[in-house]
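With one protein chain held back, the other chains of the complex are shown just where they sit.
Each chain carries a letter (A, B and C) given by its place in the written order, and its residues are counted from 1.
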Amino acid sequence: MIRAGIVGGTGYTGVELLRILALHPDVEVAVVTSRTDAGQRVDSLYPGLRGYIDVVFSLPELEPLAQCDVVFFATPNGTAMLMAGQLLEREVKVIDLSADFRLKDAEEWSHWYGIQHACPDLIADAIYGLPEVNREAIRRADLVACPGCYPTAVQLGFLPLLENGLLDVKCLIADVKSGVSGAGRKAEIATLMSETGESFKAYAVSGHRHLPEIIQGLELFAGTSVGLTFVPHLTPMIRGIHATLYGQTKASLEDVQALYEQRYATEPFVDVLPQCSHPDTRNVRGSNMCQISVHQPQGGQTVVVLSVIDNLVKGAAGQAIQAMNLMFGLQEDIGLKIVAFYP
Amino acid sequence: MIRAGIVGGTGYTGVELLRILALHPDVEVAVVTSRTDAGQRVDSLYPGLRGYIDVVFSLPELEPLAQCDVVFFATPNGTAMLMAGQLLEREVKVIDLSADFRLKDAEEWSHWYGIQHACPDLIADAIYGLPEVNREAIRRADLVACPGCYPTAVQLGFLPLLENGLLDVKCLIADVKSGVSGAGRKAEIATLMSETGESFKAYAVSGHRHLPEIIQGLELFAGTSVGLTFVPHLTPMIRGIHATLYGQTKASLEDVQALYEQRYATEPFVDVLPQCSHPDTRNVRGSNMCQISVHQPQGGQTVVVLSVIDNLVKGAAGQAIQAMNLMFGLQEDIGLKIVAFYP
Amino acid sequence: MIRAGIVGGTGYTGVELLRILALHPDVEVAVVTSRTDAGQRVDSLYPGLRGYIDVVFSLPELEPLAQCDVVFFATPNGTAMLMAGQLLEREVKVIDLSADFRLKDAEEWSHWYGIQHACPDLIADAIYGLPEVNREAIRRADLVACPGCYPTAVQLGFLPLLENGLLDVKCLIADVKSGVSGAGRKAEIATLMSETGESFKAYAVSGHRHLPEIIQGLELFAGTSVGLTFVPHLTPMIRGIHATLYGQTKASLEDVQALYEQRYATEPFVDVLPQCSHPDTRNVRGSNMCQISVHQPQGGQTVVVLSVIDNLVKGAAGQAIQAMNLMFGLQEDIGLKIVAFYP
Partner (left out) sequence: MIRAGIVGGTGYTGVELLRILALHPDVEVAVVTSRTDAGQRVDSLYPGLRGYIDVVFSLPELEPLAQCDVVFFATPNGTAMLMAGQLLEREVKVIDLSADFRLKDAEEWSHWYGIQHACPDLIADAIYGLPEVNREAIRRADLVACPGCYPTAVQLGFLPLLENGLLDVKCLIADVKSGVSGAGRKAEIATLMSETGESFKAYAVSGHRHLPEIIQGLELFAGTSVGLTFVPHLTPMIRGIHATLYGQTKASLEDVQALYEQRYATEPFVDVLPQCSHPDTRNVRGSNMCQISVHQPQGGQTVVVLSVIDNLVKGAAGQAIQAMNLMFGLQEDIGLKIVAFYP
């Protein structure tokens, strides 16, 4: 059994790790930390876990975590970078669900996250945990930076076209809609039900922290610089991301459809729908799947890619466990066979 | 492997059976019928099942169903009673999620359901599928009538007090709230999102079809006739039932709490919360659990029992599979270890 | 024009006062205070008010408020009692939407609200602002304590039966469901959309602050002490309260229906629906109406009263303005002719 620790077990990604790991046949959740709730049973805060998780929240201290085989950081940005080094020295594998190790450029990281990076030397060792791109590197990794939720949906949506040089890279558009759980479990007026229910809005149009992460990925795929307009929106539901992606291509819809099907044919968690389908976020809710479809309205050169994920699963906890499975030589989908939750 | 058939695979309870059975280690879903969608792949209608269910909807005909070991009826009322007899003759076990075999009195059934019962002789053989009451009978049953969603929440909530003669049986009140999936997957204006979102109402106060079923159960527990006022409400969410139950008792809260804990101590799917907790429907969403708590406000003689289930799981598909596990001698919770879906 | 001030203009009841007063033909909103947002334009925080409210938030200081004809307190409990006396001395009428002046017993107030009452001498002067009971007193009042949202729905629902001695007063039950805006515009995890969306729960079953207020009212109507079990619930919608009230009566349904119709025949904001209707909270959403229907399931002695209001209108801002209209000799419904918002 793999002994797993979770730092920051009270946020939505932390609880989602618990939901999935509780039934993972090869993992024992040994340590769950929370500064504010240390000493309480995990299942007293989250009664849905009664009978599944028999652990008490502890303080985020090195020693018990160092006894784990793997530690997940489901913490606010800026926390994992303070402990990751010590754990790696103790030969504990680290999977960071926050943004601390996603950007390769420490200065750009500081620009977007507003603090100095605490261990810029570790950045180079961190593997970006998108299995569809970095599977082999993840297998050998000790430190994995899990992609953000928006970046997962957008990168998987653009990947086949960009890899094959089939898009005009100067004017990509990603119009992306997220459920409110993406904002986390924080006491904030802006995400009260009275504020976000029955309403829809764009936010951070001038620049969202996921923008440099997405661009870093797209440029790797394209092998050149790209121009991207990324507009995130808040939609009145709890879970789910829907990316509507626009680009200019000379390829035909049939070729694009074939390309996507081929590129993702063996991927366990990317599912290309039949041509001209409309993926619905509920069809991946609770599951680790990304469902994608492609369109070319009116037969023009504008290709529209629709890409949906559950922001807390493929966009966070599920993808982190997918990485863990790879890092420990397990079957990639073990513990992740979850049928989406409908209705 | 148990070969399972599902008659009526396009409604919400049918799809929920598919969601759970897809991962059940001892069951193969062999036949799924739908009059309207025969010939289509199940996963084309329900893309969340892609990769999990590789079956085409067929017409509801006897022969392929008779090749199954068990057939679930997830059909409108009045359908199972037309086919159950033939299947039982072919030694196929039948689990009916509709109301056809719930009431022991065929005339009362006809009164509430508006049609003659097609096979009143089978009613006596049907076992009411509430494992917390009828576990041994279910093990030996060939025909199980799964309880309705409201009746499950209400009966489990009142059971310990009534069994022990601790309630004034003349004035029980069940104020129950259901999510809209309880109304089924039917084209109706009344359950459009524009009609049911952001609104709350009671309905059928003068008499709901689940009333005689609940009374039948409560009278069995109490060993006498009971007076029950049952008021169902529609609440603007998709899944979940919350029963708020009121009765008069002379017992103390401590004794009532101890009684509930003891009565359900070995039940895999009834979880008595610590005294004075408030169960939340989301803590059982997607799971087969019933969570219960008891209160006596201001130390009076009014006991308030709060009982929550997921109407599609413990209130339908999950309880049906729990019955199936018992009928086939499997571990009762196999395939039903599902952590509730939060947030 | 009546010059109105609003203390605490950033909460939901404060903004709702603004929504209604903006179109009130006899009122000019002169002062809106907010400690946290002083100096900002009101419509920069609430862009829906652009073009309707041309005021800047100011600090809650005596002088500008003393220039008003009436001051509404839409503040947390414990604030109005600190300023009301000074304003009354300056001959400003005070309408308090908080709980400070609702209970006639200062010690009981302290027990439930956890602080000493700052001006117990004013309590006797305060008129409880339920026009259906206290219309004439409100007309002459200088200080009005607006009823709470739950108390409004419950009192109007029980009033005719209790006034006429037609209920067994020992075992009244009020099972009440509220939308989440009732919890206010406060940064709290418990009312995030991710926490309250798609879920339903009871809370404060052991005792809610509105309990003594409701009992105080019911006992006045009944002229005797009453036994009430009050269970509040949180329902996943933004606005609306639905009270389901239970009592024992010897009266017939026809008599009860006639009694309610007669009692409320001339009330502008209580609407008795035809016998056996089911009021829906959306039918009063945004309006100042209370809609009520009565039932006697199975012709028994249990009467079920359904009473719905918009918690922010008849349960707060609308009722406050109704009181203001009375206090200033205006037509009672002026500014309050608002058609409910559907769908």
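The working rule: a residue touches a chain if its C-beta (ideal position, glycine included) is under 8 Å from a C-beta of that chain, and two chains touch if they have at least 3 such contacts.
Every value quoted in this text rests on a predicted model; they were computed, and no experiment measured them.
Peer 1: Out of A:Arg50, A:Arg185 or A:His242, point to the residue that touches the absent chain in the complete complex.
Peer 2: Looking across A:Arg50, A:Arg185 or A:His242, the contact with the absent chain belongs to A:His242.
Peer 1: Given the contact definition stated above, which residue among A:Val55, A:Val304 or A:Ile334 touches the chain not shown here?
Peer 2: The one listed residue touching the chain not shown is A:Val304.
Peer 1: Among A:Gln86, A:Ser199 or A:Gln331, which one is in touch with the chain left out?
Peer 2: In the complete complex, the chain left out is touched by residue A:Ser199.
Peer 1: If the missing chain were put back, which residues of subunit B would it touch?
Peer 2: Subunit B touches the missing chain through residues 12, 180-181, 183, 185-189, 191-198, 236-238.
Peer 1: Would you write out the residues of subunit C that touch the absent chain, in ascending order?
Peer 2: 12, 15, 18-19, 22-23, 46-52, 181, 185, 197-198, 238-239, 271, 273, 277, 279-280, 282-287, 291, 337, 339-343
Peer 1: If you put the missing chain back, which residues of subunit A would it touch?
Peer 2: 171, 173, 175, 177, 179, 194-195, 197-203, 205-207, 227, 229-231, 233, 235-240, 242, 244, 246, 248, 276, 278-282, 285, 295, 297-298, 300, 302, 304, 306, 308, 343
In the analysis below, only the chains that are shown with their structure count from here on.
Peer 1: Using Cα averages as centroids, what's the distance between subunit B and subunit C in whole Å?
Peer 2: Subunit B and subunit C have C-alpha centres separated by 39 Å.
Peer 1: From the C-alpha centre of subunit A to that of subunit B, how far is it in Å?
Peer 2: Measuring from centre to centre gives 36 Å for this pair.
Peer 1: What whole-Å value do you get for the distance between subunit A and subunit C if each is reduced to the mean of its CA atoms?
Peer 2: Subunit A and subunit C have C-alpha centres separated by 45 Å.
Peer 1: Two or more other chains in contact with one residue: find those residues in subunit C.
Peer 2: Correct list: 194-195, 197-198, 236-238.
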